[in-house]
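With one protein chain withheld, the remaining protein chains of the complex are depicted in position.
In this document, chain identifiers A and B correspond to the written order of the chains, with residue numbering beginning at 1 in each.
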Amino acid sequence: MTPNVTQSDIEIIDLSKIFGSGDEAFKAVDHISVHIPDNEFFTLLGPSGCGKTTLLRLIAGFEQPSSGWIKLGGQDITALSPNHRPVNTVFQSYALFPHMSVADNVGFGLRMLGQSRRQIQHTVSEMLALVEMESLASRRPAQISGGQQQRVALARALAPRPRVLLLDEPLSALDLKLRKTMQTELKRLQAETGITFVFVTHDQQEALTLSDQIAVMHNGQILQVGTPQGIYNHPAERFVADFIGDSNFLSATVVQTNGHSAQVQLRSGAAIRASLPSTLAAAVGSSVTVVVRPEQATLADQGVLQGTLEQSLYFGTDTQMQIRLADGELFNLRRQNTIGQPALPAPGAAVQIAIAEGAAQVVRH
Amino acid sequence: MRALNHWATLSRWVLCTPALLILLLAASGPLLIVLVYSFLSPGAYGGVVWQFSTEGWFRVFFSRDIFDGSVAPAQAHLQIFWRSVRLALLTTFFAALLGFPTAWFIATRPAGTRELWLFLVTIPFWTNLVIRTFAIQEVIRNQGLINSALLNSGLINQPIQMLYTDFAILVGMTYVFLPLMVLPLYASMEKLDGRLLEAAYDLYASRARVLWHVIVPLVKPGFIAGSILVFIPAIGAYVTPRILGGGRNLMLGNLIELQFGQGRNWPLGAALALTLLVIVLVALLIYIRLVMRDPERDHG
Partner (left out) sequence: MARRAFALNRLPGFTLIAFITFFLLYLPILTLVVFSFNAEASMSIWGGFSVDWYRAAFANRTVQEVSLRSLVIAVSAASVATTAATLAALATTRTPTFRGQTLIYALIHQPLMVPEIVTGVALLIFFAVIKVYTGYTGLAYLIAAHSAFCIPFAYLPIRARLQTMDITLERAAADLYATPLQTFRRITLPLLMPGILAGFMLAFVISLDTVVITEFVKSAGQDTLATYMLGQIRRAVTPEMYAISTLFLLLSILAVAVFFLLSRQRLG
């Protein structure tokens, strides 16, 4: 029960959580197996209702799984109640105790663990210093701002030195500017404490910025686990490509495969090389979907796709061009607005699109 | 609301046990004994003789002539039933008539003073029923406030007899139960979305039409709740008719009490009490039907 810093990786084995029964049964978590390594900033990313919060609550112990196991540092904790798990949560609503001062909130877990008054005092001031809240230690939660409450919630969850910190969309209640500051703060805290962070969010930008690894969830399942770069550049599923960043989806036919890449023929007739996820077996002659990110395509004199420019949208740092392809599909292309670029073609002009080497990616539907 | 794992199934029942025990012992359980007593024979000086009899229930509706045993409807009882139902319905009507505008007035006050007005309605409600009824008596009796004022001003030279009439009971019950109408009405009016009124006025509705087509349908749940809250204690009223009715204008509650006092027919009293309970249950069932049927009902 006493938290200590040993091996703190989480292993989730074939975990399921079903709410209700019979016809109304709802699989919030559907046979998930995933390994969350020690000392990582690990993010569960997905739209609302995908099961990410339920998975977090299963790890915290607020819900009991319908089947499967959760192991922490090799030890089975599935049957432990929340107060016996060396895991602390930062709640979405912060859940600060309104009848206690900031310091008492931060010291609560330590008191429950039976630490001495001196020890508690020491840790509390250490934690308040860590989140830069020393000056407000005697205030009540209602007397401090949302951003400050957020810091107190973090300090409170970190004070008992848990082996894993669970964060349930902790930044969603903050305004944009404060959220950016807190993102940096979270990243710093994780690096300084060396505690495994499991972070739940529906904000893809937040996930890309903060995480060492991201697990993308959909319908109670994990679709893909990887580094932010890996997920963004090599989405294995159409859902992942669609949910994270902007994507163009092109229909194609496999001409030839060799290991991690394939030669595919686009509808325009041109053939390009596309990477192939290891989990996807594509036979020669089968039709597949190819993803191309808008910023990985350029206008060219001689391209692989032909179309007509419909309109250009100016975004400041870049400009997005919407191009109607010969087969009727819309293709988005994004260009950095740097000095000395050639002028944009006028709407209605015929254009050709080139795709950068290594930018195309075959995905599962 | 989802469970915390540690509140086990068992602990719920353990937690509920003290309340259930007290309620079963001193509220619900004894009702069953009333049912048993209503089928026994009366004892000579109150109480019962343990002998099955339907005479108690029979006497609720019929009377038997002492000399020739002929059966006739119990005129006196039926008259009291009728008075009780009529007075309870009239009380509900007048409570609504005064309560609706009052609730609206409170609901449309600025947030700061609204609580104060609400508090003002609540005070009489929590004041002892005996005191409030007594206060009404002091206002309307022959030497009371109204008659004294009228006599002193020379408008009349003979006090107007108001006390000990059905009118007195009606005034008293309306006065006593009015807050029970105002509070639920206020609760549904407070929830009313002001934009709906804006929309109605925007679509050329007059004030009367807004009242009738928008406000009244939307506060209907509060009105139904208020009506049931007034009707139930009014039909079972005992204190108010006892003080203001003066022993001549009986209501059901007083008739029941008589059977345990001078009349001393406990089985009849038990049967009368259960008859009152049935009337209340019917009113409650109608209420539940009305609430269930209303698609706008509050799911919160």
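Just a few scattered comments:
The rule we apply is simple: contacts are C-beta pairs under 8 Å (C-beta built on N, C-alpha and C of every residue); 3 or more make two chains touch, one makes a residue touch a chain.
The structure displayed is predicted, hence computed values, not measured ones.
Of the listed positions B:I136, B:L183 or B:V219, the one in contact with the omitted chain in the full complex is B:I136. Residue A:T89 is the one among A:T89, A:Q190 or A:Q224 that touches the chain not shown.
Of B:S41, B:S63, B:S148 or B:T165, it is B:S148 that touches the chain left out of the display. Chain B residues in contact with the hidden partner, per the touch definition given at the top, are 1-4, 6-7, 9, 11-13, 15-20, 22-31, 33-34, 37, 47, 98-99, 101-102, 104-106, 108, 115, 119-124, 126-132, 134-139, 143-145, 148, 151-152, 175, 178, 194, 197-198, 201, 207, 211, 215, 232-233, 235-236, 238-239, 242-243, 252-253, 256-257, 260, 266, 269-270, 273-274, 276-277, 280, 284. In the full complex, chain A touches the omitted chain through residues 1, 60-62, 81-84, 87-89, 91, 93, 95-99, 108-109, 112-113, 140-142, 156-157, 160.
The working rule: only the chains that are shown with their structure count from here on.
Note: centroid distance chain A to chain B, computed from Cα atoms, is 60 Å.
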